[in-house]
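So, chain A:
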Amino acid sequence: MSAFRALIGRDLKLAFRAGGEALTLVLFFVMVAVIVPFAIGPDRPQLTRLAPGIVWIAAFLSMLLGLDRLFRNDDEDGSLTLLRHADLPLEAVVAAKVIAHWLVTALPLLLATPVLALLLSMSWAQWGQTVLALTIGTPALVSFGALGAAVTVGLRRGGLIAPVLILPLSIPIMIFGVGMMDPLAGGGATLFLIALSLVVTAFSPFAAALALRVAGE
Partner candidate 1 sequence: MTLASGHLGSLGMAAMNQPTPVSEAFQPHLSVSGLTVRRGERLLFAELTFTLEPGGVLLLRGPNGVGKSTLLLTLAGIVHAEAGTLAGLERTELHLLNYQSGLKGRLTVSENLKFWQAMNGANGLAVEAALDAVGIGGLGGLEAGYLSSGQLRRLSLARLLVSERPVWLLDEPSAALDAEGETLLGRLLDAHRRRGGIAVVATHHDLLLGDKAGVETLILGGAA
Partner candidate 2 sequence: MIGEGAHIEFIAWAYIGVTVLTVALVAYVVWDSFRVDARLKALDKAGIRRRSDESKR
């Protein structure tokens, strides 16, 4: 267990020292929301209506942007090979890295949502639900991301292909995440999203570890 914590700790330390990558992601997240009103007009009721979808799209894009750093650095400096001999199985290594990645890339987005709520004239209730939906859904997004990053870790152009692979798979997360805001079907969507997120988060370290093993060969 201490090895698990040490790995998370190292990744967090590296993220903080690497010169604010997390901040850049937050900035991108906010910028997407800033740009939307220019595209669809500043009509406040319309913005309110579209806000949950906009926030989800912004979160989606930010997650994709940060994906490449998940395994690539560790692959390039050989850490990934050496981690194969750690006391932890590779699946646990992947799980630890996914948790660290969530803390670095998804948690800051959650903290930045009030800004988006303000810009898109969301109500407090709507904001609360968005935060809840993102909290449930982002672990699944990061897990799919880990899979995409693991599959493309050996590719120079991997940063481009991983999003293309992940996006179709992530559609259900988007559907249920935004569906949670629906006054009629919100309850069902919440349950589906929780179930989906649990399954994906539990399953993806195994698939990603398998992909990393193959990529290491």
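A word on the picks: all candidates are chains of the complex that A comes from, given by their letters.
Throughout what follows, a contact is a pair of C-beta atoms (placed from the backbone, for glycine too) under 8 Å apart; a residue touches a chain by one contact, two chains touch by 3 or more; residues count from 1.
Keep in mind that this is a model prediction, so the values were computed, not measured.
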Candidate from 1 or 2 that touches chain A, complex-wide: 1
In the complex with candidate 1, residue positions of chain A that touch it: 2-3, 5-7, 10, 13-14, 17-18, 77-79, 81-88, 216-217
